[in-house]
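As you look at this complex, bear in mind that one protein chain is not there, while each of the others sits in place.
Letters A, B, C, D and E name the chains as they come in the text, with residue numbers starting at 1 for each one.
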Amino acid sequence: MEDFERAKDKILMGTERRSVVMPENERKNTAYHESGHAVVAYLLPKTDPVHKVSIIPRGRALGVTMQLPTEDRFSMDRDQILQTISVMFGGRIAEEIFMNQMTTGASNDFERATETARRMVTQWGMSDALGPMVYGENESEVFLGRSVTTHKNVSEATMQKVDAEIRRIIDEQYALARKLIEENRDKIEAMTKALLEWETIDSEQIKAIMENRPPRPPQPPQSKSSATPKEDNKPTSTAAANEGSAQEV
Amino acid sequence: MEDFERAKDKILMGTERRSVVMPENERKNTAYHESGHAVVAYLLPKTDPVHKVSIIPRGRALGVTMQLPTEDRFSMDRDQILQTISVMFGGRIAEEIFMNQMTTGASNDFERATETARRMVTQWGMSDALGPMVYGENESEVFLGRSVTTHKNVSEATMQKVDAEIRRIIDEQYALARKLIEENRDKIEAMTKALLEWETIDSEQIKAIMENRPPRPPQPPQSKSSATPKEDNKPTSTAAANEGSAQEV
Amino acid sequence: MEDFERAKDKILMGTERRSVVMPENERKNTAYHESGHAVVAYLLPKTDPVHKVSIIPRGRALGVTMQLPTEDRFSMDRDQILQTISVMFGGRIAEEIFMNQMTTGASNDFERATETARRMVTQWGMSDALGPMVYGENESEVFLGRSVTTHKNVSEATMQKVDAEIRRIIDEQYALARKLIEENRDKIEAMTKALLEWETIDSEQIKAIMENRPPRPPQPPQSKSSATPKEDNKPTSTAAANEGSAQEV
Amino acid sequence: MEDFERAKDKILMGTERRSVVMPENERKNTAYHESGHAVVAYLLPKTDPVHKVSIIPRGRALGVTMQLPTEDRFSMDRDQILQTISVMFGGRIAEEIFMNQMTTGASNDFERATETARRMVTQWGMSDALGPMVYGENESEVFLGRSVTTHKNVSEATMQKVDAEIRRIIDEQYALARKLIEENRDKIEAMTKALLEWETIDSEQIKAIMENRPPRPPQPPQSKSSATPKEDNKPTSTAAANEGSAQEV
Amino acid sequence: MEDFERAKDKILMGTERRSVVMPENERKNTAYHESGHAVVAYLLPKTDPVHKVSIIPRGRALGVTMQLPTEDRFSMDRDQILQTISVMFGGRIAEEIFMNQMTTGASNDFERATETARRMVTQWGMSDALGPMVYGENESEVFLGRSVTTHKNVSEATMQKVDAEIRRIIDEQYALARKLIEENRDKIEAMTKALLEWETIDSEQIKAIMENRPPRPPQPPQSKSSATPKEDNKPTSTAAANEGSAQEV
Partner (left out) sequence: MEDFERAKDKILMGTERRSVVMPENERKNTAYHESGHAVVAYLLPKTDPVHKVSIIPRGRALGVTMQLPTEDRFSMDRDQILQTISVMFGGRIAEEIFMNQMTTGASNDFERATETARRMVTQWGMSDALGPMVYGENESEVFLGRSVTTHKNVSEATMQKVDAEIRRIIDEQYALARKLIEENRDKIEAMTKALLEWETIDSEQIKAIMENRPPRPPQPPQSKSSATPKEDNKPTSTAAANEGSAQEV
């Protein structure tokens, strides 16, 4: 069972890189960052349950918050998508509040949050201001070995509206995530403490922390697994249909 | 005759993928979505008759509303085109009203509605504001194995007018579809119930529902057909000359 | 002589596709559309004489109005060009007035009218507002097997003026064509009747209709020609130096 | 000597295409058009002397006004360039005044006039408003078999100034040419008459016309030359360093 | 130990090019330029310690200020980044204040400062005005041997905000660097004097200068090293994770 869990982690989150020595300051920053993702994800009802949080570097990620869907998913609802964006901001916000700093590490979170908000506005018809239509199609197809670019122009006036809507979504979800983190400072502190001590915590430990109970220590086999041969491969993408669940620092 | 019907369905709508297990919530959402398309299509006189509605996943589609033209068609009239756009919006509107949610599943409907409205304005001379002319020709031809791109510039002022006209068409047809669905909530509920029970309904059953009569149960052979070997191929495009008739979720 | 006439028609207008079965409504729409082109062409003195009108589908065209120049032409005068644009609009206007609809079938007419108006303004120095100069050169040359694109930028302010001039020309010629058709409703009705009955009419029959005389019935050999083997080739472009004479639906 | 003259004409103006039968109206239009070029060129002191004017079609040109520089030229002065632009407009203006029409035939004149005015403003520092600098470099180099495009952006505000300056130059030179033609209507009429009668006139005949003397008839050998075998090759560009001297219709 | 130090210098800063004869004026300018970088770097607490400053040309650089991080770094904090930008400006500011001139030599510093400020605003979410999102993605991927360009348009309004934010960051960090240099003129003068005399100074000498103590003369072995065979290779980039530490003139 533990072997199976380890295999799943490796597939979903990438291989652990225990050989990397992180400066204590960055290790602490990563712990707050992942706790930020995890606490927001735990509190928002429409996002997937948090399966595991870890500050062991994997691939290019300094830490990982893994969410797993409870069943297959074929489409996403607007509320789910909005809450997912909030989860993406949890990391940076925790850095700001608890470490009093902003790092470059959140850049990938912003890229995914922006891309998701852009698709809500331009492809999924989820903005009242822009309505149920599609904007700014730029198709770049490779056809028979030649690149064919098609531009369908959108006016500057429309592009400004698109930009404003994306920004509104980003700002609202950021504010929601910030409110949740500020209201749950104790949870973030407790989870960060657990992560700094044990490096990885599971859903049961997360649940305890969120319910203000002391989390149980990690299972013995988990510590044994740390004795297995180190591997240092390239990261694999998460298997979750809800892309964006596994937060990288 | 049943074999022939099955063959036609496979060609027009793609192969059924009965192996896919849909979460109940998404299955219900799909049933409302397809009922939305079907009810709007049934009520608008210039669109093609609804031949069949199904929530069995086919290819990449979670459900299908199949409309079949009654005769060959060589050109389309403005009213036909406008009503077709309304049909495309029926799916999303039903989701909003009955499921109280918006999903990503309507993205393909919006893409086709936008593209159709754009062509009305820029190629078919069907907007009074833009007049009987052609706008924004971007031709990208592959000539003798080399890609040759030609841009015919259109001013920002003109692009704004084009954007505004497309938006006006979209909004008007959306409002029409919404009005029809709100006035026919009972039909949508009845059709969704039938779809959740029988998965696929034919034109006769649809007619019964729309006339407030109880639809007859599916023909026995149809249930037998569910015992045929499963296939899971890539979807085929609909044969309807009136593209956009077969609504994907 | 009849063989020669048939050969010329095939070269100038494309091969007849008598196997195509047109819905009655579209056949009627096509007859009004072609009558619209033909009546406007007949009434405007500087356009080429109308040689033949037909609603037999040829190539991709549902009908054809063939104008033939009376002598070779090496350049065109502004009045000729403006009247040619009016002829292009005759088809759509007849649809609107007599069928009370707008179809996609006029899209090719609009494309040619727009392109012609654009060249008047940007290449032929025929707009007082833009003057005797050339605008917006976009040259895309294929040189030694590589595509080389050169953009000569034109300011947004100038592009707006160009757009406005093109629109003015389009609107004025459309208004002229509409006026002619409304003043000659009886001619359109008579020509449409003849087309629906005989499918093709020649210059002599057209002349009779325009002079309020009953057109003579088609020559016997013409009906014999309908017994010749069907062919279904791709359409050929008209040989007329004055491109735009043979109106497609 | 006549052979030499014929060879030079063929090189500078393209091969005569005597087989082309021009409609009388276009032949007359061409005669006025070339007379317009020739009279403006004769009257403006800084342009090259007019060597020959002809309405025999050569290559794609319907007529030719050939100017020959009196010595080699390595650079051009602003006044020379401005006057050359006026010569380019002489053809269209003569059409307007004497034929009361505008034809597409002047399109090549406009292209060269615009290009010349654009270079005055953007490359040669000859506009006070834009100053002694270079604008809007778009370099498209083919380097080692690949196309490399470099765009050096210029602001919309600057592009508007460039457009306005080009337009100012065009309008002023057009006005100058128009004034000269209106003041010399009799010369245009006399030259057109000579061209319609003799098809080609030389510098001596032009001089006579401009001095209100009757031009001598063409030399006998010239008429003999019309008995030489017809040739129909592609046109060659003029050898004149001052490009733009040989006016095509 | 000296051999090791020389090897490290060669790897981090490029091979010395002692054969280059610098004009005295440019040598002095370089000494002030590097002192400007070094003094600002020394005074700003979050930048890496200055390991060495040299005015011996290496590769294409006329001088080098080498900063070395004290531990591995996986992400950077906003304050670190801002201070790094200030260090980049130290060189040009020292030129202005002490040499009363501006040279082209600072161009590489500006390029890196601009690029860093742009990423703060557009990728790292470090501008309050633009918020935690990503702007202006232009992806140009080479896929299977073909170049595929994707443009995600951003409105002019948004681009203006981005430009203004980048400019604000640049101006604030420039002002900070200028203030530090003006308050520490004596340190710059002392360091420049040491550099002109000894060409290279190490962290110990830098510390002495910054604490107003006379720096000890260079170690004997260092002078011996100047007797080693000259090499003239291409420069290597610095190994510092904090790119931008080793300032080129």
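Just so it is clear, a contact is a pair of C-beta atoms (placed from the backbone, for glycine too) under 8 Å apart; a residue touches a chain by one contact, two chains touch by 3 or more.
Here the structure is a predicted model, which means the values were calculated and not measured.
Participant: Considering the complete complex, identify which of E:Val154, E:Ile181 or E:Ala194 is in touch with the unshown chain.
Facilitator: E:Val154
Participant: On chain E, where is the contact patch with the chain that was removed from view?
Facilitator: Residues in contact with the chain left out: 21-23, 26, 29, 62, 89, 92, 101-107, 110-111, 113-115, 117-118, 136, 138, 140, 142, 145-147, 149, 151, 154, 156, 159-160, 162-163, 166-167, 170-171, 174, 249.
Participant: Which parts of chain D are in contact with the chain that was left out?
Facilitator: That gives, for chain D, the contact residues 71-79, 81, 123-126, 131-135, 137, 143-144, 146-158.
The rule we apply is simple: only the chains that are shown with their structure count from here on.
Participant: Once you find the CA centre of chain A and the CA centre of chain D, what distance in Å lies between them?
Facilitator: Taking the mean C-alpha position of each chain, the two centres sit 69 Å apart.
Participant: Considering chain E alone, which of its residues make contact with at least two other chains?
Facilitator: none
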